[in-house]
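For this depiction, one protein chain was excluded, whereas all remaining protein chains were kept in their positions.
Letters A and B mark the chains in the order given here, with residues in each chain numbered from 1 onward.
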Amino acid sequence: MSIKKHVKVGLSALALSVSMHSVAAEDPIKVGILHSLSGTMAISETVLKDTVEMLIEQQNEKGGVLGRELEAVVVDPASDWPLFAEKARELLAQEEVDVIFGNWTSVSRKSVLPVVEELNGLLFYPVQYEGEESSENVFYTGAAPNQQAIPAVNYLKDEIGVERWVLAGTDYVYPRTTNKILETYLKDQGVADEDIMVNYTPFGHSDWQNIVSDIKSFGSAGKKTAVVSTINGDANVPFYRELGNQGISASDIPVVAFSVGEQELSGIDTGPLVGHLAAWNYFMSVDTDANWDFIDAWIDYKGDDTVVTNDPMEAHYIGFNMYIEAVKKAGTTDVDEVKDAIIGVSVPNLTGGYATMMPNHHITKPVLIGEIQDNGQFSVVWETPSTVAGDAWSDFLPGSRDMIADWRKPMFCGTFNTATGSCGASSGEMAAEAE
Amino acid sequence: MATSTTWLLRPLQERSTQLFLGILTAALAVVTILHLAMPEDSALHVSAYTVTLLGKYLCYALLAVAVDLVWGYLGILSLGHGAFFALGGYAMGMYLMRQIGDRGTYGDPVLPDFMVFLNWDSLPWYWHGFDMAWFAFAMVLLVPGALAFVFGYLAFRSRVTGVYLSIITQALTFALMLAFFRNEMGFGGNNGLTDFRDILGFNLRTDATRLGLFIATGIALAIGYVICRGIVTSKLGRVSIACRDAEARTRFLGYRVERVQLFVFVVSAMLAGVAGALYVPQVGIINPSEFSPLFSIEVVVWVALGGRATLYGAVIGALLVNYAKTVFTGVMPDAWLFALGGLFVLVTVFLPKGIAGLLQKRRKAPEKDRSNPQEATA
């Protein structure tokens, strides 16, 4: 009988522990934070959790919003994709949070998306991604490919005179899509097939000898060559090391990376990398008062002089402030009203301009190209003359060429096809479900 | 294995199986009633979130039972059962993807979104047929079964045993993980399969469907348990235990050891496949990380914690560890890996028979003289 007892006790304990939460008071605005604190993604995501917590603290010092305090609800999805969906459901259904800041990888966002749509939540996603998505419930504060990849390629082409391209990436959706877009774009610009080399490697790839050697011989064909790198995470260190050791310097074959920021560089001896490039919408080295204040606050918050800031942190900074502004504007935290109110909201970014939420739930961003310095920072060598609005649907992919997203009524559609003049079936249904 | 019904019905007469089925049925009934009948604000209400969570645990429990069948009763420590679980999951995921039809983002009636996205112009051959439920459900059993058959046939025939077998099962799941990560494979790469809508015409985003899936998982676990009990109490089961304890001797007694091993291994793989298939619609995503060797090892630890070669111990272990995981990752995320790691060490060193061993010890004390041979193995 003892088994039975155990199971029963366990079950009722589970039921109790789960339902107790929902009795909490209604007063503070609950901000869910859905970033991995353990597992492989903890490296990148932990700082984002801290960022949001810091922003909440700062906002509360200013008296909260609408006279209400903000309260962080932190969960750990542990770099486990199904767990992301489960934790999102926990945040929305059990904790009843008003908004979620979270996710890093595309797969985790894809995993969470159906949950957020079903339970009509709000999610701010802070990382550069492959585009091809626009959800009624998600706000994309990171860069879409047209806010990072295409300007970077333009810079290489026009300013450096690159004619031959290596598109190297980790084998997952973001690099695949970005490279697809770039390939189409480059070919439209008259680059020949044989001047493009595409290469994919697995996650955490550590033996780059062959690939770097291939890049080297690809680069000796007489035309200026550059590497466009969408190599992710841990694989970068051995890649750059091998580049340095095989004697490829930035003035021979520059590498422009889309996934290497200050955080990643803090784990690398950057001496041999000086001059290689990265394209982002924010660099820690940008010289504005807003940025220095943010950095100082961050250093104080972490209590460590050497901590760095990076692009997704700025994205959360922007997203958080947009949410606050939208709540003020709507006068409530009601999800549907905030969703309506937030479109068109402008808040200052850290690089000296303004970010505006567009009707497609993407924001306007400046694009900066930076060169790696020996202290793990970037020095800005180029930037777009004005901010660029994020494109949910790429103009360079055949499947999405005719699609736009506009979440203002009456269109209210994430997949509007301008060729047929109708909204894709999926979002119509989504909207119906959400009502 | 004279007649198929007798070996399947025999376990139903055992007290332990009756007890297990009774508890399982009661638990299913209690959860269902609390979910449906209790008002939402009641402290006793079981939310849809909890139902899905419990459904997930039950899938893991079924997987643990499958692992216990080969490890506990056949002596094969498979570090690759996650592969069969994931393959079953992918078969189900492919069916669910095809069910989306033209409601995907790009509105393509045939191609799943990720294929449109990567400019594929037609469906790869191995995706055909998955729009039909019967075919997909058959594949849930057949694909893991076939892989287990080929792998087992090669391995058992050449008498790869012990550590070597464990290591190559690990290599198997690792190779599959790498393969499924490749976008060229046509399984969605790292993003896997997601954004499911319907199963058999029921909307996956409704609470009723979730409850249905939960109950279905419970039933699957019950059936899987009975099948495993049936096998281990049959003559075949006794031969397999003999293989576990002294493979060479069993062979010399004239038994075709590799056939027994192959049969049990394939059944176990199929059960794992079913568990994976039920898991996918409940968690809403399948991705290559289910193939990761780490996951497979974790499953073995559930079994070890619950008690090897007891079957019900596997269920207890799976439920307990996963419940702890849910709680810990919420309350103190940093401590979770310490707790899990510590559990591995403590259980293997101090609790070689797991929780089931503890339970048995307690039961053994009052009734000193226990001569039921079936209990001895359980």
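One rule holds in what follows: a contact is a pair of C-beta atoms (placed from the backbone, for glycine too) under 8 Å apart; a residue touches a chain by one contact, two chains touch by 3 or more.
FYI, contacts and distances are computed from a predicted model.
**Q** The chain that is not shown, which UniProt protein name from "Amino acid/amide ABC transporter membrane protein 1, HAAT family", "ABC transmembrane type-1 domain-containing protein", "Biotin carboxylase" or "Protocatechuate 4,5-dioxygenase beta subunit" does it carry?
**A** "Amino acid/amide ABC transporter membrane protein 1, HAAT family"
**Q** Which is it among A:Val74, A:Ile160 or A:Ala389 that touches the chain not included here?
**A** Residue touching the absent chain, from the options given: A:Ile160.
**Q** Which one, A:Thr201, A:Asn281 or A:Asn349, makes contact with the chain that was left out?
**A** A:Thr201
**Q** From the list B:Val110, B:Leu123, B:Ile168 or B:Leu358, which touches the chain that is not on show?
**A** Per the contact definition at the top, the residue touching the missing chain is B:Ile168.
**Q** Of the residues A:Glu53, A:Glu96, A:Asp234 or A:Glu325, I need the one that contacts the missing chain.
**A** For the chain that is not drawn, the touching residue is A:Asp234.
**Q** Touching the hidden chain in the full complex, which residues of chain B are there? Just list them.
**A** Residues 77, 151, 154-155, 157-164, 166-168, 170-172, 174-175, 178-179, 181-182, 293-294, 297, 300-301, 304, 334, 337-338, 340-345, 347-349, 352 of chain B touch the chain absent from view.
**Q** Counting contacts across the full complex, list the positions on chain A that touch the omitted chain.
**A** 38, 40, 42-43, 46, 159-160, 171, 199-202, 204-207, 209-211, 213-214, 216-217, 219-223, 234, 237-238, 241-242, 244-247, 250-251, 254, 263, 266-272, 274-275, 277, 285, 287, 292, 296, 299, 305-306, 371, 373-377, 379, 381-382
Note that in this section only the chains that are shown with their structure count from here on.
**Q** Determine the centre-to-centre distance between chain A and chain B, using the mean Cα coordinates as centres, and give it in whole Å.
**A** 35
**Q** Looking at the complex, which residues from chain A come into contact with chain B?
**A** 2-4, 6-7, 10-11, 14-20, 22, 37-38, 75-78, 80-83, 85-87, 89-90, 93-94, 105-107, 110-111, 113-115, 118, 132-133, 171-173, 176-177, 180, 200, 202-203, 397-400, 415, 417, 424-426, 429, 433
**Q** In their complex, what parts of chain B are in touch with chain A?
**A** Answer in residue numbers: 19, 23, 27, 30-31, 34, 41-50, 52-54, 56, 102-108, 114, 116-119, 178, 181-183, 189-192, 194-196, 205, 283-285, 287, 289, 312, 316, 319-320, 323, 326-327, 329-330, 333-334, 336-337, 359, 362-363.
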